[in-house]
Structures are given as C-alpha cells and as structure tokens.
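Only one structure is covered here, and it is reproduced in the block below.
The complex appears here without one of its protein chains, the remainder shown in place.
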Amino acid sequence: MIISMRLHATREEIDQVCDRIREFGYKVHSIEGEERVVIGAVGVGDVTACLESLEALPGVEKAVRISAPYKFVSREFHPARTQIRVNGHEIGGDRFMVMAGPCSVESETQIMETAKAVAEAGADMLRGGAFKPRTSPYDFQGLEVEGLRLLRKAKEATGLSIITEVMSDGDVDLVSEYADVLQIGARNMQNFSLLKALGRSTRPILLKRGMSSTIKELLMSAEYIVAHGNPNVILCERGIRTFETETRNTCDITAVAVLHELTHLPVVVDPSHATGKRSLVPALARAAVAIGADGLLVEVHPCPEKAISDGAQSLRLPQFRQMMQDLGPYFKLWKEARLAETPAAV
Amino acid sequence: MIISMRLHATREEIDQVCDRIREFGYKVHSIEGEERVVIGAVGVGDVTACLESLEALPGVEKAVRISAPYKFVSREFHPARTQIRVNGHEIGGDRFMVMAGPCSVESETQIMETAKAVAEAGADMLRGGAFKPRTSPYDFQGLEVEGLRLLRKAKEATGLSIITEVMSDGDVDLVSEYADVLQIGARNMQNFSLLKALGRSTRPILLKRGMSSTIKELLMSAEYIVAHGNPNVILCERGIRTFETETRNTCDITAVAVLHELTHLPVVVDPSHATGKRSLVPALARAAVAIGADGLLVEVHPCPEKAISDGAQSLRLPQFRQMMQDLGPYFKLWKEARLAETPAAV
Amino acid sequence: MIISMRLHATREEIDQVCDRIREFGYKVHSIEGEERVVIGAVGVGDVTACLESLEALPGVEKAVRISAPYKFVSREFHPARTQIRVNGHEIGGDRFMVMAGPCSVESETQIMETAKAVAEAGADMLRGGAFKPRTSPYDFQGLEVEGLRLLRKAKEATGLSIITEVMSDGDVDLVSEYADVLQIGARNMQNFSLLKALGRSTRPILLKRGMSSTIKELLMSAEYIVAHGNPNVILCERGIRTFETETRNTCDITAVAVLHELTHLPVVVDPSHATGKRSLVPALARAAVAIGADGLLVEVHPCPEKAISDGAQSLRLPQFRQMMQDLGPYFKLWKEARLAETPAAV
Partner (left out) sequence: MIISMRLHATREEIDQVCDRIREFGYKVHSIEGEERVVIGAVGVGDVTACLESLEALPGVEKAVRISAPYKFVSREFHPARTQIRVNGHEIGGDRFMVMAGPCSVESETQIMETAKAVAEAGADMLRGGAFKPRTSPYDFQGLEVEGLRLLRKAKEATGLSIITEVMSDGDVDLVSEYADVLQIGARNMQNFSLLKALGRSTRPILLKRGMSSTIKELLMSAEYIVAHGNPNVILCERGIRTFETETRNTCDITAVAVLHELTHLPVVVDPSHATGKRSLVPALARAAVAIGADGLLVEVHPCPEKAISDGAQSLRLPQFRQMMQDLGPYFKLWKEARLAETPAAV
C-alpha cells in the first residue's frame, strides 16, 4: 500500500498513520518529498481493512493498494491459459468456441429448428434462456423448467452442449441438471449470494461483465467463484453502458486484450447485446476473432420478427450461416496465432 | 408506439409493419413525410413484444414506445405522494426522515454507542449492515444473524426503527423478522428474483438506484416490487458511476426532482456513498434537503478509522450531531414547502 | 512520483527506472514489497516529462504523480477565497451572484425586456449569447457584433453587468469591449489557443466545465488562464454527460464542494444547461445555493416558445421572479454561513 498524506499534514498525523500500518502487521517505509510525505506499507495482511482504516485517518489524502486484489484468476500467478473442457471440446485452447441460439426458448419447434441450423453452420454450443431477467415485470419471464427440458431435447438431437442462464442461488442445482455451462447475466455479476453458490457447482460458468463494471470488478467476481471452489470460469464482454445511444451498449473490445494480460481465464464476446442491431453483429464478430477472443456468444432466431425478446439483434438462420462462412479465414488466422504462442504462454 | 421507417423503405416493408401492428391488436396511423414514413400504433396490447417484433422487421429504423412502461409507480396515475408508515412515523409526508448508522454492524458496543448518539442527534432510524455485499471474497461479509440480533437490541434501547440490507431472496423472511425497512443495495437493483420476493413481503423496501441504472430502470424495479404485491417502496439516489474520480460516485441530485415529477414514491439521498468522503457529506446533505428529498441515509461510526468498511465516508458522532444542527433551518424550510404544497399534490 | 514495478520486474529494469529518475534530477526511494518493488521519486523537476518517460520503460506497471498538477489555482497554496470584482460587486465573497438572461440575444425588444425583468427580480448580471456555438451548421449562429451592441444598450438601461461568450482567440478583444465577464463554453474548455488568449485579457473569465471533463481538467484549464496572466477565473458546473437521458446533462452538484476544497476560485452553477428542463431549474437552483455555490447562471426568456435556442430550459420572466423570491431564505442561510467562515478561510 502507498499512502499519500495531505500537503500540510502534521507530524502527529503522520505518526498516527505509521502506527496504524504497524498495527496491521506491515512494515513502514516513509518518503519525505518536497511538498508532502508518502508512506509505503510492506508485508502481508488484511489489505482492504487496513486501507479503509487508513483512509479514515486525519491528514490522509489517499491510500491505494499496489498488489492486485485477486489471486486465483491472476495471470501473474498462473501464466498458462486455463482450458475448460465442455463435452470434449476445450475453450481457452486452440479451438475457437461458438455459442449460438435464441434469446429465449419459446417453443419446441423454435429451439429444435435453431439448434439444427446452428449445429450445421458450425456452432459448438446452443444458447437459450429458460429463466429470463427482464427490466419490466410485465414482460415474458421465460418458460423455466419447460424451457430447460426443451434445451435437453435439442442437445439430444444435435449433440450441441447447452449454455443457459441462472438467476438465483436457489436455481443453481436445477439448472445444472440440464446445462453444460451456466450463464450469469450482466445484472447479476455482483449478486454475491449467487456467485458463492456457483463456487459450489461443478459446471463451468460463463460470467458476463456488468454493464457498468470495470475490468477489475469483473475479475473480482470471477475470483469469488474460484475462491468458493469452482475454477472453471469463462469471462464475457457484452458491452458497457456509455453516453452513446446508436448502439445498445458500447463494446469494450480492448477489454479482451486487457483481460488476456491480466488473467488466464478464457474470454468470449457477445456481439448481439453489445450492438443491439443485427446488421452490426457480423462486423463486430470479426473484430472479436481478430483481437483474440476465445469464443462468441451470438443470438440467432428462425424468425426474429416473431421473437419474444431481442428480435432486433438476432441473426436469421441464413445470416448466421453466412457469418460463420465469412469468419472462416479469420478463424484460421486465429488458430495459427494460438498455435504459435502455446510454448511461450506455458 | 411510433415506428420510423428507413429512408428508402419499400411499400412492401411499410405494409408488413402495418400488418404486424394490427396483429398485435393496435390501430395504424401512417404519416408520410417528405423523406420517410412514420407509423403510429394506437390501442392496448403487449407493447414490449410488439416493439421487439417491429424492430426486427426489414425497413424499420426505430420503434419507440410513447406511454411510460410503468403504471403503479407513476405519478400520472396516482398524483398524491405516497406516505409510508414506519413505526408511527411517515416517510413521504411532512416529516423529513433521517436514517443513520454504521456501514456494518461490528460489535455490540459499536452499534449501541452509535444508536444512542444518532437518536440523540435527531435521527429516526438506525442503519447497519448484517449481510454485506463486498466486491472482494476476502473482505468481511457481515455478522449475519448475530448482526440482526444486535440491531434489535439497539432498537429496544433507543426506540429507533431499523433498516438493514437483504441480499438474497432466501433471506427476506429472516431479515424481515428484525428489520422495519428492508434495504436493497445498488448491485441488486435488477436482481429480479429478489425483487419478486420483496413483493411478497409486508415490510417497506428502500430500493437503491443501481450505479449505472437510469431513472426509468429504477422505476421499473420499483414497479416489480409493487406489481408483486408490496406498495411500500422508498427510492434512494446514492450516486451513479461516471468518469469523474474525485468522488466515489457522482450524485445525480436532480434525479430527486425528476423522480418527484414521475412518481408518487418517496425519494431519499445517501450522501455517504455518493461522495465517499466524510468532508463532503454535510454539504451534499444540505443540497438534498433543499432540493426536496424525503430523507437521508447517512453513514456514522464512533471511530471511523477502526471501521471494517467505509471508514473514509463515515461521519464521527460529533460530526453527525453538528450536521443535524446545521441542517435545522433547512429542515424548517423543507417542511414549510411541504405543508404549502399538500392540497395541490392531492 | 510513485512508480510501481510489475510483479516479475528484473533487477535490471528496476535499476534502469532508478537511473532515469536521477537523470531528471529527483532522488530515489525504493520500497521492496513482498510481491513487487515500488519506487518513490522526490524533488523538483519536470514531472510530466519524467512520468511519461518512466511509463515507457520496460517493467513499469504504473507511474503516478502525488503533487497536484496545478499551482496557482490550488487552495493549498492560497487558502483564502479569491474575490473577483465585477462593476463594484464581488463574486466569491459574501454576496451570492445571480446572472440571468436569454440563451441568445435575438432582438432589442427581447433583450431589453429580459434585462429589465431580471434586474427587478434581483439579478446582478445579464447573460446573452452574441456568438453561439451550435452543434449544427444550419442553426442560428448568433447576431454577433449587433448582439454585443444590444447587450451594451441593456447595460446602459439597467446597470446590469454583462456576461457573454467568446468562441475564438481572434474575438477576445472585440468581446472584451462590450462584456464585463467573458464566458467560455463547455466545448471550448480545452481550446488551448483560446485559453492562452484569455490569459492576456483583463476581463474576468467564467470557465464552464467541459461535458466530459474531470474536476482536475477543469482546474488545469483555469491554471492555463492564470499562468498566462489573468488571475480572475470563475468556474462553472453545468452538468456532465452520463448515460442518463431524463435530463440534458447530469449536474455534478458535489463538484461545487470538491472545488471549494481544492481551489480558492469562485464556483457557480448553471441549472439550465444541467437539466435542460424549465420545471427542474428552481429545485436545482435551491440545491446549488444550499451546497455553497458562489452564484447561478440561469436562462430566462420573455417567451420561451419563440426562443431561437434553449426554449425548453428557459424560465419565463414571472417564473424567474418567483424563483428569486423562493430562494430568498436560502440566500440568507448562505450569507450567514459565508460570514461565519471568513476568518477561518483567510
């Protein structure tokens, strides 16, 4: 920790800070500048508590931690990429993972038709919501268990793995019965009760970045899951909230590269929620592959204009097929880059 | 709903939109402009589903709803201010409500000392966290049930009502046994499972605005609670996330006035989380009273530098007393304004 | 400066950083932590150049300055409030300054009628744009010199001081002939050519915060003007850009209190641009007075629905009169607070 004292901090205030640092078990290194004093605290201890305590002392301008607040998910402590096995395929390795499907599971016809089409086009997983977080209490809230059953049917028919959302700690066990990967929505990224419950699950988790969450907060939420026992976390950039209104969210595409520097966990991009507009999805998907994301999560619907939710951002089946085809050469470049890096990363 | 067609939309696309509108049970009013066609849809129906469906149609530029997406919480449908009774006092009426106390309940001494001091200084309610949402899994997570028991003791000793946070739908019943008002944190504003559970509670709810939530989303979350059966919702502005880093959050003080135009529910301000700095709290509290908020939620601690959480933003006991005293003339002006308005508002 | 090295920084990288620090004339204080090395640089030198150089070195995680980047405008170096005399009245002292008038000067009738009404209601200065920054090239760009002449007429008739905007360094001299205070719009806060020209002017400057500028950047822009020779700068909070769309901007009301801690310069609030809605202006004005701003800049128009610009946020003349009357008791509390503080602040 580094503590900057205010300009006219008294000797007494400085001493009080040094004493407090020592009480927490740290060693004190004081730097007396021309204008103000800066104090370093070195050692091992309860950093957060110590920081909060110091910030409340008189004469303190600012107290900041130097070490990252996360351990398990940090690339500094685990340099090789984490590869997460889902039904025989590994995400985070040298296979780019495509997850596609409708926003909501609406009916057997809809989900079966979509599943077959995305499987043929080359997707690895089927997405589809059974429990839906909706801004309005008057909107469709999902088919719930019936939706899970339909997803299982689609899996049996196509061999696709299933990814679907859990919204409450009480539903983790139920959804785990049906899903291969549990998806956590942006609005639940800091639902700590849910994160703890996911730590006790054996399913891989796809954790979406909150729409106003920093990269650091996303990593802290992943750390919650890992620290509670589940090391298999996939991160997802799905756009953040900014002042811009032309798109539904603003895709922080650079976050993919930043996350790959900071963490060993795989990172996927959701170009559907990031843009909110079908016409923009293929372009952003290309950018995601090029920047080195580990996968894509894409909304696809056999008839978007009849979709109960997110129709405007869902690709039609032929559009998805076309996009997969156009992405072909980018997948190839992606794989070459991955194969080239492997030895260095381990 | 108003649907703007793209510049070169074909007659066929326009017809398809009109047909879809009629399928949803609305009447069509088409306006043919110089450059493009705009279509109005009038009637009663499933607005969200219709909008989503229209946005997915070819040739559609944008589809927007005109009516507010909330009903129960809207001031248009219920012009008089809602007054919520908590242990004999009413919030939302002509009494300004002050809720004060530590971020976390830490020990019996701490909570009892604080409770007595804030009661003497004129507070109406004691706040204190027993279940704590923390960004890091390694930080103190609250005393849980033991914390609730200590709050009850403090209530017995001082007569203060108790407000404390619930983080999970599974805890609503437990916390309701001890608390007079249930607080929902910013990170849970769109935890829809929790909101539904709160709708079944008989306790008033204090709902904090999410740090990147719009005013409209805050109202939609309140609507969730009311639509599920609980009409007693207090809204809380606690600062939003912006690019500014001098303060912990940016207090959207104008939101108080906006909310009072849009809804009949009471609105309180939390100047502690909004600023993150003790020295700024009294100034922002004055602004909150002056703009017409219904109450304040303030962090107070007998020894902030020993606080486990939020020490930097907690007022010391004498500082709180001083602030309450300085607010005196502002409370007086506030009350005069409320008494003057009553007939008009009803 | 404090430089944090990366986790696995080599001894060689650390030494290179220390050497570079010494080359810039600073002394090195190195803190060897459990996980990483942190280096302090103490002394006087070209901080920015040194920081930029260090950040570019291998092994460096982050380099931050500890001292504030501004000097002249800092309250640490000049604790007493700066009082700026405008035609016999002083802003920043114990008189709350109200500046009111239309967005644009449109005609002699319009500006004379407004000037008389705001003078009668108690305003000290008349605002009105002669040169208008407009987002669209097709919108009214102001009456220019003719507008300045009309402002002078209004001054002669009412005795009000004049504040009006300058948009280009080439116009500073011209506008200074007519105006008592030069206003710099939010979009020009970092127009450095203009700031330098203002440093050579003898008129007080009202500098509006850019819509996405931090408080620190606002102070840096004020520092530009002061460092180039003009110490009379009034700061203006007029709302920042956030994701919220219910209001035109989000008023960062707390910035007033933050600025009063950091600088000795006066700070005023513009509730018209901050809200964009007439109905919200009086409420926000109350908050501004209560939090301790030094003045208000308010848009007023005799017939807002015929205004060429900003009609929706302009108060009608009777509304302004009413607002001034309602603010009366708040002005009184404001003045008592100012008189009480004076000895302490000097």
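Each chain carries a letter (A, B and C) given by its place in the written order, and its residues are counted from 1.
Simple rule for what comes next: a residue touches a chain if its C-beta (ideal position, glycine included) is under 8 Å from a C-beta of that chain, and two chains touch if they have at least 3 such contacts.
Note that this is a predicted model, so its numbers are computed, not measured.
K.L.:
What shown chains come into contact with the chain that's not displayed?
P.N.:
Listed by label, the shown chains it touches are A, B, C.
K.L.:
Per the definition of touch given earlier, which of C:L150, C:I163 or C:I308 contacts the omitted chain?
P.N.:
Counting the whole complex, the residue in contact with the absent chain is C:I308.
K.L.:
Can you name the residues of subunit B that touch the chain not displayed here?
P.N.:
Where subunit B meets the chain not shown: residues 2, 4, 7-8, 29, 31-36, 38, 40, 42-44, 66-67, 76, 212, 241-243, 245.
K.L.:
So that we can see where the missing chain sits, which residues of subunit C does it touch?
P.N.:
Listed in rising order, the touching residues are 20, 48-49, 52-57, 69-70, 133-140, 167-171, 187-188, 190-195, 210-212, 217, 220, 223-224, 227-228, 241, 278, 304-312, 314.
K.L.:
By the contact definition given up top, give the residues of subunit A that touch the hidden chain.
P.N.:
Residues of subunit A in contact with the hidden chain: 212, 214-216, 240, 242-247, 250-258, 261, 274-275, 279-280, 283-284, 286-292, 329-330, 333.
By definition in this document, only the chains that are shown with their structure count from here on.
K.L.:
Closest chain to the protein's overall Cα mean, using per-chain Cα means, please.
P.N.:
B
K.L.:
Starting from the mean Cα coordinates of subunit A and subunit B, work out the distance between those two points in Å.
P.N.:
Those two chain centres are 27 Å apart.
K.L.:
How many Å are there between the centre of subunit B and the centre of subunit C, using C-alpha atoms for each centre?
P.N.:
Inter-chain centre distance comes to 31 Å.
K.L.:
Quick one: report the Å distance separating subunit A from subunit C, using the average Cα coordinate of each chain.
P.N.:
The computed centroid separation for subunit A versus subunit C comes out at 39 Å.
K.L.:
Which positions in subunit A touch two or more other chains at once?
P.N.:
Residues 212, 241 of subunit A each touch two or more of the other chains.
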